[in-house]
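Missing here: one protein chain of the complex. Every other protein chain is in place.
We just call them A and B in the order they show up, numbering each chain from 1.
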Amino acid sequence: MIWRDIWREGYFLLRKKSVLLLLLSALGLSVFSVWTGSQEVAAQQATIARLLEADALDRADVLQQQNDYGGVAYYSFHLTYAPPSPLAFAALGARDVYPWKHRIRMLALEGQIYESDTGNPELAQAGRIDFAFVISVLAPVFIILLLHDLRASERAAGRDDLLNVTAHSRRALWPLRAGIIVALLSGVLLLPFWFGAFAHSVPCWQVATVTLVCICYMALIALLCYWVSGWLYPAPVLASMLLGIWLLTTYIIPALGNEAIEHSIDGPLGGDILMVQREAVNGAWELPYSHTMDEFVKTHPKWADYTEMSALFEWKWYFAFHQVGDQVAAPLSKRYREVGKKKYQMAGVVAWLSPATLLQRTLTRLAQTDAIAAREYEQQVRDFHEQLRHFYYPLLFTSPPFHRDVFKARPTFEPIEYTK
Amino acid sequence: MMFRIWLIAKDEWRYWRRSHLAMTVLMIAVVLAIASVVVTFSTVSLAAHQRAHLQSQAEQKFVEQPDRHPHRMVHYGHYLFRTPPPLGRLDPGVDAYTGTAIFLEGHRQNGATFSGQQHSAGLNWLSALSPAFVMQILTPLLLIVMGFGVMTREREAGTFDFLKIQGVSPLMLTIGKGVALAGAGFAVLIPVAVGALITLFYGSSILSVSAFVFSYALYVGFWCALVLLVSTLSRSHVGSFSALIIVWVVTCLVLPRIATNTAVVTVHSPSKLETDFAVLQKLREMGDGHNANDPAFKALKDNLLAKYNVDSVDELPVNFKGIVAQKSEADLTDVLNDFAEQKMEEGVAQAKVARQFGWLSPAIAIQTASMKLAGTDLENYQRFLREAEAVRFAFVQSLNKLHAEGLSYADDVNKYQSHETLQKAKVSANNWQVLSDFHFVPLPAAERFAGSIQALLQLFVLWLVVSIGVVLAGRRQ
Partner (left out) sequence: MTDPVISADALHVSVGNKTILKNVSFTARRGEVLALLGGNGAGKSTTIKTFLGLMTPSAGTANLLGQNVQLQPDIVRQKVAYLPESVMLYGHLNAVENIRYFLSLAGKEKTDDDIALALKKVALQPHAWQTRLQSYSKGMRQKTAIALALLRDAPILFLDEPTSGLDPVAIDEFNGLISQLASQGATILMVTHDIYGACHVANRIGLLRHGELVGMFDAPQDGNIDAEVVHQAFTQGLK
């Protein structure tokens, strides 16, 4: 019986032009989002490949031109990057807002790390269409359009009573009809994603998780729409109410929450970090060497016996005051990062009032394209910079003879590896 | 005639006053409009104040520096902070997505740092509570919910024929309904218009304020006309509502993002890092400005020696190292600017692809017009980058000139001999007055207006097409 019911309602719904048209546009949007998402990921990977090549060439070049360790340290740039995860095609996330590539050198890190090589700001502001957007923002609109007049249209046409008394069981009609619509919609939205996931060799558990999360989300919206669709109002009133709820939770609550969070937390301004760091670094030229070296030794006691200057300018002193510059700016910088982290955490609380935001955060977390991933990458850059200092300080302070072979041991940046 | 139109409009308003749905929606929209103006105004004003403060602090720090070697000051550098333009208080545009500070130093063009968006809670991934968002996205929805039934209701209730018999022409009825709808739209526009007027006290020009308000009025006009058209053509109010909602979703939510994706896919713009590598490649062929003995500067040296008729650089009346610094900075800047211009052009090319979608979506057209008039679009941001570069070049070169003329070559090359020579190789702190006052001003109003003409034209054409449709559909009734 149940299969005949499903077959009947499925055939019935697909004969409706409006349903078919909506399903086809949903499919089109999903295909477009997956396709352009894949293009974007491919472009990011190609960029990384080109950068890696140019970066290696450039560093080799510097190494040939320089004749002391300090010179190599000063002139060498190191590429760091966070490659897109396999799932990134579906949730491009904040990768157009946060940098995912940096070239850093041995100088004070605080002066370098906030530089952001991101894309076109006008396009970033307009936003992109990716699979996560299609599911979290547009899928509810599709569900509302498909389900709001489930009952109201039958009532307006005078069929409601006839259908109710004809159906051999209650379940065989309204819940089944709504269920089939939502199932069809989920199918056309998820199908392109599954193809994309296969092409990008996304791990099975991630595909399953995304599928499950998306289906739960759509089921939640569908239940709400189903419930409201039973109310005795004309279809446009029902749709207005549902769209109102959607607009409120998807657009207005997050925007209000954002303002509230921005106003509730005070932290250092980015500009302050830069100024403090710069004053510390540049002021050192006029200060006695001992001043810089004392500060330096506080964090690097290992080199306490090597701080004597044999000339007016030595690289070890130069890099020491860069280190000190970072140390002076560190509390501000730490606070700045903590504030950023805190804001994102608070946003997580607000997200519980906005299912779309919650879904977006879930998907970008899975795809590692969110602010958390961006901060992890920033930490990776900081760690790598620290490694560079560990590599160079012995060479600068103990001044062994210059051998280019030494640089074979120079740390290289290891990008994040994604589980397969 | 006018009286009858007025009567029809008044009747529609009475209908809305008695409809819970219409009144609720209108109240919410007006409250949101007011809230967005207040919130955005205060947020952007605070940012403007903070940045202006940081700017004067940066200038003060620079002139307070002690006696130094001029090249030290080239690397000490200078910070510029971008203050938002007055109308940015209503449409912040790209402000949050661009760096707010830029570090200027010798030999390098740094990117802008600290974009507000990176440091935000990230909840504005879809929308910020800005007047621009309320006007561009929410107001059309308001007009749809209030107006989808203006014509279908008359037809379904049979009052349409009744009115016709009374001598009310369909066109008159349509215009009356249009006036009523426009009234609702303008109710939301008023807080924004008041906000725009207030920006006059913050230095915006009358031209840009009036064009800004006018563009939004035109946008509201478009949606009124569209709602009328669809309501006239639809057989039922259900059909009218669904059709309008679909048009709204497509033009306001989907098309702007499709435009972005299309722009990114069609115009390739390499990242700044890639450009940096290209610059490096080019520079390797040109010589290092820190090293006056670089063979690349041999021709310069020979010319100078010939000019002053001396045999070695020690005998030159100017500091050869300073001359090399000047020359190499100028050459380098040419190269940097070539690449920077190319990169900016690519950015504009991408934006232009996206803006072409304004012929299909009035939301894109109004976004472009609004940002251009407010001075918060991509081109105005690039203007900031260009002005910053001009400031950078000017202060670096005046320090290099000081290097060449205020410091002898002998003192310069021997500076690391002893503490005394190091002291000698410095110039007086009085020279640090080279910085000119920097205050970023967006493009002049007339140019901003000229830049917005295409977008305004898009809006006007869309409005015209739909309005003609309304008239034709009205005649057919």
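Heads up, the rule we're going with is that contacts are C-beta pairs under 8 Å (C-beta built on N, C-alpha and C of every residue); 3 or more make two chains touch, one makes a residue touch a chain.
Source: prediction; values computed, not measured.
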Chain not shown, its touching partners among those shown: A
Of A:A42, A:A157, A:L287 or A:I416, the residue in touch with the unshown chain: A:A157
Residue ranges of subunit A at the interface with the undisplayed chain: 1, 4-5, 8, 12, 15-17, 157-159, 161-169, 172-173
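Following the convention adopted for this analysis, only the chains that are shown with their structure count from here on.
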Interface residues, subunit A side, partner subunit B - complex: 18, 29, 32-33, 36, 39-40, 43, 47, 50-51, 54-55, 58, 61, 79, 94, 97-98, 101, 103, 111, 114-129, 133, 137-138, 141, 145, 149, 153, 156, 234-237, 239-240, 243-244, 247, 250-252, 254-259, 261-262, 269-272, 274-275, 278-279, 282, 285-286, 311-313, 336, 339-340, 343-344, 346-347, 350-351, 356-357, 360, 370-371, 374
Footprint of subunit A on subunit B - complex, ascending: 21, 25, 32, 39, 43, 50-51, 54, 57-58, 61, 65-66, 68, 72, 75-77, 79, 81, 93-94, 96-101, 103, 110-115, 117-129, 133, 137-138, 141, 145, 148-149, 237-238, 241-242, 245-246, 249, 253-254, 256-265, 268-274, 276-277, 280, 284, 347, 350-351, 354, 367, 371, 377-378, 381, 415-419, 422
